[in-house]
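Okay, handing you the structure first.
Of the protein chains in this complex, one is absent; all others appear in place.
So, chain A:
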Amino acid sequence: MTATAEPEVGKARLRKEDARLITGQTKWTDNIQLTGMLHMAVLRSPVAHARIRHIDCSRATAMPGVALVLTGEDFAAEQGSLPCAWPITEDMKSPPAPALAVDQVNFAGEAVALVIADNAYRAADALAAIDVDYDELPVVLDMEEALKDQDLVHPDLGTNKCATWVFDSAEAGSGTDVEEAIASAEVVIERTFRQQRLIPSFMEPRSVVVDPSADMFTMWSATQIPHILRWMLSAVTGIAEHKIRVIAPDVGGGFGGKLQVTPEEVLCLLAARRMGRPVKWTESRTESMLSAHHGRDQIQKITLSARRDGTVTGLKVELLADMGAYLRLVTPGIPILGAFMFNAIYKFPAYRFECTNVFTNKTPTDAYRGAGRPEATFAIERMMDELAVELGMDPMKIREMNWIKHDEFPFTTVAGMTYDSGNYEAATARAMELFGYDDLREEQKRRRESGDPVQLGIGISTYTEMCGLAPSRVLGALRYAAGGWETASIRMLPTGKVEVITGTSPHGQGHETVWSQIVADRLGVPFEDVEVLHGDTASSHKGMDSYGSRSLTVGGTALVHAADKVLAKARKLAAHMMECDEADVEFAAGSFSVRGTSTARTLGDVVLAAHVAHDLPEGMEPGMDADATFDPDNFSFPHGTHLCATEVDTETGMVKIRSYVAVDDVGTVVNPLIVDGQVHGGLAQGIAQALYEEAIHDEMGTLTTATFADYLVPSAADLPAFMTARTATPATSNPLGVKGVGEAGTIASTPAVVNSVLDAVRHLGVRDIEMPLSPERVWTALQGGSADASTPAAGGLGSIDAQGGQS
């Protein structure tokens, strides 16, 4: 065994995962072929709200290759109700959520019948032969209308209001009363923003295979959460948990979209049980867009109070959040994750957050990259710009005078979070320098003065976020049904090679590489000698999986603790082998030595000695394995400063990102290649919300953006090259000093882009433009603005009432 020459942590290691991914050797769920495997296809409701009067399966059942056609009635006794693990309030309304609709459909795309056939083409053929009679009901689509309770999504609930969740700093004791702050303020700014509905759009469509043989249900699923899924499948179907094994093989992206217990997973399991044969289901892209959960979809009414000198004094947030038709795994909690982030990096003395969750006849919403925090960051960063405009101050200046200074950490916020570390000044200084802020402001001035048809705008986002989900006691206090710990095991093999088992479940993040780096450093073994096992409940028996930028901060810490346990035992055995006192044993670069002597044993020697167990200290168990579970004390708080320059063509409304600088502080960086990659991808998704993407339903509740031709996931040609850099203040909440990076780019970028576009056209009378800022919307806003430049084009309440702000 050789020692590693230089620290692995911080090294730009190329990824272990890539070898199979660049050669087509990857194991996606849809690649799996089992002997006797049948194929499931799902019939989906074309209407958003209806009673199912009758389903006639007779023609479909008679078609060639069709083994079985089933409706919700057939499964009613065994399918249970899909789980919601986050009842945010005691009185939250929660409708039954059958995997297959039984007597009523509540969104277009909901599953109403399924076909099991000998191949996927024949299963799809048979769908067309199923006749369903629907009695259509009035559709409920608009949240504000829904709250009038004239038409009800779920009549049995008696209301479309799911729950109202409140945080008030005066009640919590973390701050003062916001109504008093507003009443006594020198400046009050009130705006309403719309967080459009988005579709996560992971590239790998969801797929499930269930093998019911050998007295065990083995499920392969394109999921982010094999461990939670196993638990929930057992809870929903009543199949004993130890008789279910869930495997997440290679998974092609998730972004929160595969943080779900899906109807199709339950149906595939039940169908395989009924058939006694393996069953596979793989969705089409349109099925994915119709029925996999959506993200965002909030109306945000924000009131900010301040003094004339720019000091903020209060923040009041009133949200409406669209649940869609059902509560999926964490649907109601997503907007609540934002509750602790609206105050962001600023020292608000008073804060109130009130969120009303609303049912509509749309696809359920749930986690999508950032999950509640992008919405919060968007709102506050837009408001800081609005305040700057109102007071005629530079938008960076106003942020600077209100943010937490680097020497004020740890800092307990008005929302009750304790930010452990950060340096907003440093990140901002670096970003301003890379961006050329002053030069761009000069150019902006020139273009304004010359009436250039292409105007330049500068947008700022000085964000923070909470990562490392999550301290279990906090989740408990928030009424979440599970904990937030993570687990890791290390198995030292007799040849000195290392197996790492992690409870995280990567789907593109590179855990196999990064976990190897951490272990190589800690144990002094070569990077190549570490194998990382994950995503199979048979080998990785417990875990809380991957989402919420948690894997490294929580799972990586569990791994460090497991490595330390290995070393603690190995040190004891090394002392025994070298016949010295344990206190005299030193460990460095993979080798134990007796202090002040040349006597040494490599970790490999010690591991072998533990394995053969010929001569162990009294009471020591053979072998050199360790398990550790880490429950964090606190969240981690990455932050950064993002600056965006856009060119807005005032004649066409076309927006072009001229330059984008992202300086992020994610704490210690284990692998800079992977961190940069996470930031790039995050930026693309945040920019896409600002400029391109929107899930649109027509007045009947039909999703009109159910293909990639209609839902505009940006291509390479739609995005700029990004300039990324980092500052680092290590987290104090974990031994690695890491903060998490999975969501930072997405959280930060959306407001930077929108602020930038508005900055380009504000002098033309535009006050707001609703996302996505399509050329049509920008152009329309400019028409409204230039028609009467003295009147704010967007009216008094921001985007929702913006005559010029939406088409």
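Basically, contacts are C-beta pairs under 8 Å (C-beta built on N, C-alpha and C of every residue); 3 or more make two chains touch, one makes a residue touch a chain; residues count from 1.
The definition used in the following text is that contacts and distances are computed from a predicted model.
A chain of the complex is left out here; the name its UniProt entry carries, from "Cytochrome b", "2-oxopent-4-enoate hydratase", "Acyl carrier protein" or "Carbon-monoxide dehydrogenase small subunit", is "Carbon-monoxide dehydrogenase small subunit".
Annotation: of A:201, A:218 or A:668, A:201 touches the absent chain (contact as defined above).
Taking the complete complex into account, A:285 is the one of A:59, A:161 or A:285 that touches the chain left out.
In the complete complex, the residue from A:98, A:175, A:212 or A:252 that touches the missing chain is A:252.
From the options A:46, A:681 or A:735, the residue with contact to the unseen chain in the full assembly is A:681. Counting the whole complex, the residues of chain A in touch with the unshown chain are 11-15, 17-26, 28, 30-31, 33, 119, 121, 201-205, 250-253, 255, 284-286, 507-510, 527-528, 673-674, 676-678, 680-685, 707-709, 713, 715-717, 719, 721-722, 745.
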